[in-house]
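Shown here: the complex without one of its protein chains, the others still in place.
For clarity, chains are labelled A, B and C in written order, and residue numbers in each chain start from 1.
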Amino acid sequence: MPLYNLVSRETQAEDTVVQVGVAAFGGGNFSVIAGPCAVENREELIELALQLKACGVQMLRGGVFKPRTSPYSFQGLGKEGLQFLAEAGAAAELPVVTEVLDVRDLDLVLQYADMIQIGSRNMQNFGLLREVGRVKHPVLLKRGLSATLEEWLLAAEYIVAEGNRQVVLCERGIRTFETATRNTLDISAIPLVKQLSHLPVVADPSHATGRRELVPPVARAAVMAGADGLMIEVHPAPERALSDGAQSLRPHQLEQFMRGLPALLQVRGNW
Amino acid sequence: MPLYNLVSRETQAEDTVVQVGVAAFGGGNFSVIAGPCAVENREELIELALQLKACGVQMLRGGVFKPRTSPYSFQGLGKEGLQFLAEAGAAAELPVVTEVLDVRDLDLVLQYADMIQIGSRNMQNFGLLREVGRVKHPVLLKRGLSATLEEWLLAAEYIVAEGNRQVVLCERGIRTFETATRNTLDISAIPLVKQLSHLPVVADPSHATGRRELVPPVARAAVMAGADGLMIEVHPAPERALSDGAQSLRPHQLEQFMRGLPALLQVRGNW
Amino acid sequence: MPLYNLVSRETQAEDTVVQVGVAAFGGGNFSVIAGPCAVENREELIELALQLKACGVQMLRGGVFKPRTSPYSFQGLGKEGLQFLAEAGAAAELPVVTEVLDVRDLDLVLQYADMIQIGSRNMQNFGLLREVGRVKHPVLLKRGLSATLEEWLLAAEYIVAEGNRQVVLCERGIRTFETATRNTLDISAIPLVKQLSHLPVVADPSHATGRRELVPPVARAAVMAGADGLMIEVHPAPERALSDGAQSLRPHQLEQFMRGLPALLQVRGNW
Partner (left out) sequence: MPLYNLVSRETQAEDTVVQVGVAAFGGGNFSVIAGPCAVENREELIELALQLKACGVQMLRGGVFKPRTSPYSFQGLGKEGLQFLAEAGAAAELPVVTEVLDVRDLDLVLQYADMIQIGSRNMQNFGLLREVGRVKHPVLLKRGLSATLEEWLLAAEYIVAEGNRQVVLCERGIRTFETATRNTLDISAIPLVKQLSHLPVVADPSHATGRRELVPPVARAAVMAGADGLMIEVHPAPERALSDGAQSLRPHQLEQFMRGLPALLQVRGNW
């Protein structure tokens, strides 16, 4: 018996499909989540959301509670950011996803977000996993920086064991000795997790690489490895972003990427 | 300017001394924390505490909220375990330390424990760090599995920035490619952190090695690297421990270790 | 000034193209190298080579001097294996590549092989690097298991500094904490190395993953990340291979992969 059960492909052979508004993941569905690392400004976010929608993105992301290594870094706009995010999502008719750091913020976030993100640092915050396991919102579960596939699937099991089966896994790079990139995207984790589990898997090439110019090639790679979606950071002016500017695409760069995507998905489907 | 400030040796040249009942860490003080991985049984714990006290241990440890990779593993006794732990500490006249996993449990734990442990998986649970930064109990902050020294010190900065200066750092092994041991104790982190920060540092050779027979030599090594204390798992019958039996010393093994310790500390002091 | 100079994109803006018989790498050229981990048997190898040729492979690989962790494992056929490999290459009109482990074998290998492979364990065998830098054969330089990109490029610099500019880099996975796969293919290394250097880069999904079923998706990913070629292990009957059977494709699996490849390269070209 594997340590995980409910999330195992042996327990459920068919893909779990997670539908969030116009976005869908798994069972042949592919969606792109895009947006800024952090919500910073209402007008800019609305404009960006409209641009993203126009180029084919299916979900808007934006952090309002930011997990920052230093207590002195920008920590996010909190409730006000949630309002901006929900407004931008509504304006562009896109569902929105944002990260919850603290169980005490969960009720608030549930009022504004369509999908709840559990970040890498909280992949083994078991109290938080259990709480999001008890809600009806779908959950995006990022892999921890040094989590094995087994630990990651067991973290998903914590959520599903509480009753919430709407879990999307997100490979976002692991910590290795290599310092040329922020992290190392574990590309083989994508097909392997899909073999081991019925849950959808998306890739986050922004956090994995930490370098804007590497995001498109690594995103394309993730698609061909079998990802059910992508999560990409986009900022209207990365050079003044309050966090993660170096890894954020400019809107026209995402647009260019999105134009090429359908042909790639078609090749993948025909193989 | 380093990213951390309040915990930096540049900000405060002299060692911080953390005193918890009969235990003290830093400024030349050295203490041993010992006890079972998890509190399992009232009578056994009291008997063990008395044995530990008799062989020179200064603090009793015992987990009651256990962070377990699998949702199906023993999760700890919770409140009942806190009562047993406090009772055993009182019986042996030893202060007690236990881990808090969830901010919502903090008030409860504060009623029973003398020191609050933040575990590896929560080293960047920033909400929890801030909350323990607002209490008067001293805090034992374990290094995350893949945390750099800078990230670890910044996690301590989160606590100290809220007003609680009573922080003891705990090196407990990092995750590497080597699978012969559970983790890899980063021995050079001990003198390096003491150079960078005024906070005391203790070592946990039990989690670092995961193998009972390696605990004494690695514990001795940590002492000579400059540690201000040790945290060692001890169980009266490791073969039936509900968690971490393979890395738990038997009481007579700890006793043997404790007998040799004063001579080692004397050599260290004279060098 | 970067530490490497001759291999730097700053020194030479245009791609280096490495041509080896019908195979070519770089400057828009893409080739697949395939064959068994080790040369085991003359007839089987010839038959396999013909199959590989028929499905579009451009180069035959096969180890005759095997770097084995244990002195008691099969060490390769040596000179006899070289003869089989050359014969099979001739029969299928494919150039052949094989690994040199020891400077003393170089002259012998040069008589039979069209391309010389430097394996991961020898990436910093500087005497060997210098020697292959003095010959006219092109060199396939695998990344070391724990080599940074900078160290890898400096290893290439050792070869080029001796006069041999025909170097192809091969990303074959790095060693990380993850044990579910043999190694972790560093997918972002492919576009990043191509940005830093003018040398072609190929990917080896067989050694990276160690699992047959992961080879096709990871190979496809490497193509979309920008690789100039692939190196894939194929064995007519992996279950009786003398080494690396678990990661070897069966011939029909490679054939299926090769059928889908042109469409993928076209998508890549059009993006």
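The rule is short, and it goes like this: a residue touches a chain if its C-beta (ideal position, glycine included) is under 8 Å from a C-beta of that chain, and two chains touch if they have at least 3 such contacts.
Predicted, not measured: the structure shown is a model, and the values here were computed from it.
The chain omitted from view is touched by exactly one of C:112, C:158 or C:257, namely C:158. From the options B:32, B:64 or B:223, the residue with contact to the chain not on display is B:223. Only one of the listed residues, B:18, B:64, B:97 or B:214, touches the absent chain: B:214.
By the touch rule set out above, subunit C reaches the unshown chain at residues 3-5, 67-72, 101-104, 121-122, 124-127, 145-146, 150-151, 154, 157-158, 161, 175.
If you put the missing chain back, the residues of subunit B touching it would be 146, 148-150, 174, 176-181, 184-192, 195, 205, 208-209, 211, 213-214, 217-218, 220-226, 260, 263-264, 267-268, 270-271.
Mapped onto subunit A, contacts with the missing chain fall at residues 146, 175-177, 179.
Note that only the chains that are shown with their structure count from here on.
Across every pairing of chains, the maximum count of C-beta contacts belongs to A-C. Here the C-alpha atoms of subunit A line up with those of subunit B after a rotation of 180°, rounded in steps of 5. A separation of 34 Å divides the Cα centre of subunit A from that of subunit B. Centre to centre, using the average C-alpha position, subunit B and subunit C are separated by 48 Å. The set of subunit B residues that touch two or more partner chains comprises 146, 175.
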